[in-house]
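Not every chain of the complex is shown here; the ones you see sit where they belong.
Each chain gets a letter, A, B, C and D, in the order it is written, and its residues are counted from 1.
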Amino acid sequence: MTDATAPAPGARSRVGQGSLLRQDTRTIKRNAAENRFRIYGLTAICIGILMLVFLLTSILSNGLSSFRQTTIQVPVTLVADRLDPEGNRDPAEMARVTTFGYAPLLRDALVGTIADAGIETELDAGDIADIVSDESVAQLRNFVLANPDLLGQTMPVEVLASGRIDGFFKGRVTYATAELDQNISPEQLRLAEALKAEGLLATGFNFDFFTAPDASVTRPEAAGLGVAILGSLYMMLVVLALALPIGVAASIYLEEFAPQNRFTDLVEVNISNLAAVPSIVFGILGLAVFINFAGLPQSAPIVGGLVLTLMTLPTIIIATRAALKAVPPSIRDAALGVGASKMQTVFHHVLPLAMPGILTGTIIGLAQALGETAPLLLIGMVAFVREYPDAPWEGGLFDPATALPVQIYNFTQRSDPAFVERASGAIIVLLLFLFLMNLAAILLRRRFERRW
Amino acid sequence: ARDQVQVAGSSTVLPYASIVAEAFGENFGFPTPVVESGGSSAGLRRFCEGVGENTLDIANASRAIRAGEIEECAANGVDDIIEVRIGYDGIVFASQQTGPAFTAFEPSDLFNALGARVLVDGELVENPHTQWSDFNGDLPAVDIAAFIPGTNHGTREVFEEQVIAAGCEATGAFQAMIDSGMSEDEAEDACLAVRSDGVAVDITGDYTETLARIDSNPNGVGVFGLSFYENNTDVLKVATMSGVAPSTETIASGEYPVSRPLFFYIKGAHIGVIPGLKEYASFFVSDDIAGPNGPLADYGLVSDPELASVQETVENEVDMTE
Amino acid sequence: MNDMRLSERDVDMTDVKIAARGVQVFYGDNHAIKDVDVNIVDKTVTAFIGPSGCGKSTFLRCINRMNDTIPIARVEGEILIDAEDIYDRRVDPVQLRAKVGMVFQKPNPFPKSIYDNVAYGPKIHGLAKDKADLDAIVEDSLRKAALWDEVKDRLDAAGTGLSGGQQQRLCIARAVATSPEILLMDEPCSALDPIATDQVENLIHDLRRNFSVVIVTHSMSQASRVSQKTAYFHLGELVEYDDTAEIFTNPKDERTENYITGRIG
Amino acid sequence: MPLIWLLAAIAVLAAAGMVLGRRRALASAGGDHRVLHSLPSYYGTNVALFAAAPALLVMAAWIVVQPLYVESRVATLIPQAEYSDEGELSLIMSDVRRVADGLNQAIRSGAISAEEVRDMRADVTDVRDRLAQIGIAVGSEVEQTTLTAAQQYRTLDGRGNVAMAVFVLLLAVGGFVWTLMKTDKDYRARNSVENAILTILVAASTVAILTTFGIIMSMLFETVNFFRQYPASEFFFSTTWDPSFSGRGGSSELGIIPLLWGTLYISLIALLVAVPIGLFSAIYLSEYAGKKFRSIAKPLLEVLAGIPTIVYGLFALITVGPLLRDAIASPLGLGTSASSVMTAGLVMGVMLIPFVSSLSDDIINAVPQAMRDGSLGLGATQSETIKQVVVPAALPGIVGAILLAASRAIGETMIVVLGAGAAARLDLNPFEAMTTVTVKIVSQLTGDTDFSSPETLVAFALGLTLFVITLGLNVLALYIVRKYREQYE
């Protein structure tokens, strides 16, 4: 540095002497740091998104197949004297014939169909019947009970293929695995292929997956998410209706109105502590308070919703308080200065500015609530439930139901490998559900975002 | 008012209970019972919470109810309990289909592999074995890695009693312990101790977790329920125990040694109050369902040879506490 | 609830509007206002002058209890408006602030449109009968604050996107829109050019006919132009308070004199 | 549906209050709302509030109390001989209720007439059969006592409903009229409404306290039970966790220390992953990224918080665990375990990213631009501005976000079970399997052990201890935040 001029008062080793087009060493160093910092940021996001892509790909690749389902067309003769021994077409009487009574009908129909189609097979009737789901006899029985006058006729019935056959057409089951598999033989797979060639077997969109109730371990092909979706929906209604208003109200009180004292500190610490309580403990609480003390029913979405509300509250409160805190005091001053009350100041100015943070808290809180299984375990919602709950206004909140994460958890525990696909499918549905639920929040948040 | 039967308890019984509940709902005028999982302990705890509408009607359990629990039940007014044994659950050892051949085990092999202190050359020592072939030349020379049920599982008890303890005695370790001055009880406890150096991995979850762990570890041997194995024969290779292959028949006949009974408990006070309770219980133990050719046996439940007496118990609502 | 509203009375120039008695303000340990007694007369413009950091803003904020919002600030003594103690427990600060408007030292427009900034006060106080009325109030206030011409075409633009001086006038308009009885202005012309300053001074002059105005200013000339009374603060003390003419021509206290004669502004 | 009608009536009254309150206030001001104390809408809201709120509160209370009252009255009709204790009585009563409900439903559906029900006798009519015909299942044959009780139940319940309707309506009308009368131009309607709102806000913040109270109460009893059976000193100071299934010979060792160690270790690693990644993401999103990128990337990252933890668990078990073992642990001789603290920590960290990133992003975004301008104007680079001005100003919010993430880490089960295993161990090696308090709470609570044995009850003690410990940590965090808090403007 040429020090031509006499050191002027206050002229220290000045920065930025020299050409602006050339960066000096220090600036180069600082800019390098700047670039590094930026790259860290970008890398961080990339790591996050990469993980997401990875996880989503594995979920999708495992689960998308559950949206398709293989069915078999069989014309079944509804033999009148087997299904209605009394012969009076009284549904109550006909109901005495259990599903076990329907099994032979279906079996005969299958064997007949195969013979008619000219397919050669060495399988005996029992093995042939195994390629359709156990669910089909129940389907058939319900159909007959609903239409007693069709007795004696031959009806084309579309029945579900068994899980292994379904898996064969989705690539999960192969001839090689069938060799080893006790529940399916290569011969059965060949038969299925022949049926497909005849056009009797087809794989189509699995609408039932979204509407049907759960099915037992032996019928993975029939298991659906209907009850779980309803249950989750009900619970989320409760959570949204309670957690968001209570959470925001509590935060407003604590951040804007509460006097600064030991007691508020206690509440504050207390809330962050609640966030750290393992979710199953909320289940213990729910069982003790809502079921045993308040006498609410077991397995009911209302209780689940209440428990999840308590569990989500801390998240929403912490996020909301942080957002409220971030609103500059000058805005409050401005409103108070024109004679707005504190309440008006908060609701007209502070809250809208804190909205993005509140919505983020809500998104994260709901995501957490929607995905929780553990607290539901103790209040009876981790269950096998086949009856749909009623509509909410008919007391459906008090009917037994499950939830999507519960269904995922249950599916993953079942021994039949076909449930792996169902579990991933359920995860996809859960994520869709979550996305739909949060869409409004995400859009709103974009609108509320501003800098000042 | 509640109009469906409410069941909770062991996740081992859950699959069977769900099969029955489903069929019950399909064939009877009653709503399908709600069957919860959550473990025998939690199920019985809630079962014993009292009588009334918002308590359980039935608790599933993979072990018999304990005396302490019966007391607790009684303290809460649940003093009319009907015990129903629905059959037996076989416990099998299996490994990756494509992995090394663990096809024949004796209890002593498992004790030698997993016991905390074993007998080597007549000496009781901290388990030094790292490979199966270290103590049995017929077994493959691969690292020992066993996935056994965690200490919160009912299966663990069976595994300890019928495999480890049997192995302990068979290898002579038990005798050696007695000889070293332990009391019988102490020796028994010492027998049951499983090594804690990471070779034996406790599984607190379910069999799907065990399966996943075996999937990612070709040398792993895992403990499964018979029904789970039967649904996954394409990926699992089962081991014989004392030369007997596990199947519903060999277990029912007692040839295959490792199995345990499964139960459910009915709250007597609820019979006649909760619609369909008695019907469900009777349906469960009927020959059509729980018999050797019923759907439960198809799925892997070892049918109870004394099913008739169980049916009678249900029919007569025999209170076990009396 | 005891309805202790501040009643309106007809008062002449010598009527005391605001009376401070032994006011002390502390920021934590910092004693910012020391024992100030002052009577502020109705329908008068009172100027607060004094070196930076001497407590002018602090005292001003006492008058409409804006200090309540600073957690560490503590006010002692009493301030009477129309002979009623505003620190009385029964007084609703909201009502007080509706009556005592304020323009802050740092312009702080709401992050909303210009229109909404001005309309906010009238809206919450129900001053407008309908939309047209509100529009009229907004226009009138913006005109008074000499901002109308600059922003009339972009009333929907954000108030925060204005220039510094425009923001300051917006805040004046906002305060004027609620027609307060007392208007506290903390250096309202600091960022204004001479012409705008002139207009604001005219506004102050007009307001004075019906209301009291208290203005903090660093410009001696402004103080002498607009105010009838002047208070000189020094290090938290009220050194001198008298008719403006008196203060500027004949200060009693040496400190005042030093400050005045060092005049530069 | 009388309840619906009642609610509708209250709603109508409230709506009327909305209008009339406003109108009356305006009238008292001679139509000039500028002389009103408050905005006209406040007068309306105030009347509506006083008409609806007390009525609704009373109604809610009534709905809770009435069945209790009716049941206690009806219970006197059941002969003492029929039951031996409260539980049985409650079962009989639930039967009564079922029959009564069934009868009500039957009347509603028109299958049985009201008179018929009143005169119904068990020895004449097979009630169970009649009800079954219309699809109502009753558990057992209906006996005369039950039927009488059910009939009485119906009568009392009906009367109660009528009384409730009358009382609630009176209350609503009373509140309505009273507030309406009070309404005039000087009435402080805004203060009244705001006080009501403040009450609601206060009530909302007590929910958190009540929850804490509830949690402690629901665990305290069993915890005490546990300590009766198991020495507290062992629990708190023993360094082994080794429960046995049967608890034979009292051989279970239930020391919490290895579990706490695992909890801290795993959470620490998870935070070491989540905090830098999350914070850098937040910074990038709010300071560098374009609007478009941000509006897509932020919700995408939030999906990470919504993926069920079992997916993460399987990811840890199947992918990350073996990878770490084969790539790092084995070559370095740090162990051969596929499940490890590291695995669980890394994967959990990924799950926690959005907790840090999204919340921090909002807070950072809320820092006024003037702060950034001030720093940039001095010739600071953007990163210097962020590090030294923006982040410190946003610190309280960021700390809140980190605490939230830490809380989630402590409470997580599935990822730990599948990623770190279930073996309690006190070890420094991050490639060893360990486990956490939460995992053990869940596994002991949902296992097959005897529910009155220490092996199960320990779950409650673990829960309560964890609660106390995290409370301590939170106090510490609050203290630190207070100390370093920087308030802008």
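One rule holds for everything that comes next: a residue touches a chain if its C-beta (ideal position, glycine included) is under 8 Å from a C-beta of that chain, and two chains touch if they have at least 3 such contacts.
Because the structure is predicted, anything quoted here is derived from the model rather than measured.
Look past the single copies shown: the full structure has A x1, B x1, C x2, D x1.
By definition in this document, only the chains that are shown with their structure count from here on.
In terms of their C-alpha centroids, the spacing between chain B and chain C amounts to 82 Å.
Inter-chain spacing, taken between the CA centroids of chain A and chain B, is 31 Å.
Mean C-alpha positions place chain B and chain D at a centre distance of 35 Å. Touching two or more other chains at once are residues 190, 445-446 of chain D. Shared interface positions of chain B, defined as residues touching 2 or more other chains, are 2, 29, 38, 42, 53. Across the complex, chain B meets chain A through its residues 2, 4, 6, 8, 11, 14-15, 17-19, 21-23, 25-27, 29, 31-32, 34-38, 42, 46, 49, 53-56, 97, 206-208, 225, 227-228, 230-235, 288, 295, 298-299. Across the complex, chain B is touched by residues 95, 98-100, 134, 138, 141-142, 177-183, 215-219, 287, 291-292, 295-299, 377-378, 380-387, 400, 410, 412-417 of chain A. Residue ranges on chain C touching chain A, taken from their complex, read 64, 66, 69, 71, 93-95, 97-99, 101-104, 106, 108-111, 120-121, 124-125, 160, 171, 174-175, 177-178, 180.
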